[in-house]
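Before I ask anything, let me first share the structure, which is written out below as structure tokens.
With one protein chain removed, the remaining protein chains of the complex are shown where they sit.
What follows is subunit A.
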Amino acid sequence: MSSETDTTERARPEPIQAVPVRHPGRWVAVAVIGVLVAMFVHLLVTNKAFNWAFMVDEMFRPPIMEGLRGTLALTVLAMVIGVSLGVVVAIMRLSENPILRGVSWAYTWFFRAVPRLVLAILFGNLGILWARIEFGLPFDRQIGALFGVDDFEARLFGFSALEILTGFVAGMLALGLSEAAYMAEIVRAGIQSVDEGQTEAAQALGLSRTQILRRIVLPQAMRVIIPPTGNETIAMLKDTSLVAFVPVSTELFFQLKAVGNRTFQVFPMYVAACLWYLLLTSVLLVGQYYLERHFSKGFGKSAQAKIRLRGITAEAGGSASEAGR
């Protein structure tokens, strides 16, 4: 067409070089923040109460490192209990069986209603309830009495509650069981977020209920479940400090506090606690980023466009984070 050739032959207009809009407000903000930061740094450097040399000296000592290991173990174990039990509770909640639904509801209600600190202390004192915990026939004494046998006992095995329900196990159970209630809600929301058509398509192919859940629904629900689970893990890492009151001695905050109490240098050790938790949560945040990226695989054009764009800008020498926005 003639009009098209016209446009291509016409000279390309000069690129626009306009004067950008000025933002004086930004400079004011920079000045104010600059002063505040300077004041803060000044405080950190000059105030003797921080006692930095002492803090650095103490915060890597063996008992603290043992406490760190304990905190990490507690976080991982409590989250493992929380996630696995949470999935079970969520599936029960969505089941067609009204009894399972009721049990699941009661569980979530109880563990969401009681504060974690209270739960942790309660679990630490369960030894008061039973000296020993034993497994066997329930109500064996009563059944024995019914048939005229005194002291009838049908127990398979048992252990001393005082030995097993030590601080660590009590803390782990308290945190894990409470976490399961929150995870159940997250998993339930995730499962419900998956389009009904997915289940129908899988049903039409003749897959069983468990197969559909495991292969079709849960993998898609993961996309919705993973981000809040990351947040839960980070919250759990911080909540492990609650079990210092069970008390659990192999725990980071307990150990830092102990050093502070022993040396009367309380404040530096609290700062050390802040730094440790900052470091640990930062590591978790990085992990969370990669997990989320993995589980968004195959979803949405925008996610794929971002990946493609990242490749393009990498070739062009730009940074990926700029392209992501």
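Here is the rule we go by: contacts are C-beta pairs under 8 Å (C-beta built on N, C-alpha and C of every residue); 3 or more make two chains touch, one makes a residue touch a chain; residues count from 1.
Note that contacts and distances are computed from a predicted model.
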Choices "Phosphoribosylformylglycinamidine synthase subunit PurS", "Polar-amino-acid-transporting ATPase", "Acyl carrier protein" or "FAD-binding oxidoreductase" - which one is the UniProt name of the chain not shown: "Polar-amino-acid-transporting ATPase"
Candidate in contact with the missing chain, chosen from A:A29, A:M65 or A:A201: A:A201
Which of A:R141, A:R209 or A:K238 contacts the chain that the document leaves out: A:R209
Residues belonging to subunit A that touch the chain removed from view: 195, 197-198, 200-209, 211, 215-216, 219-220, 297-301, 304
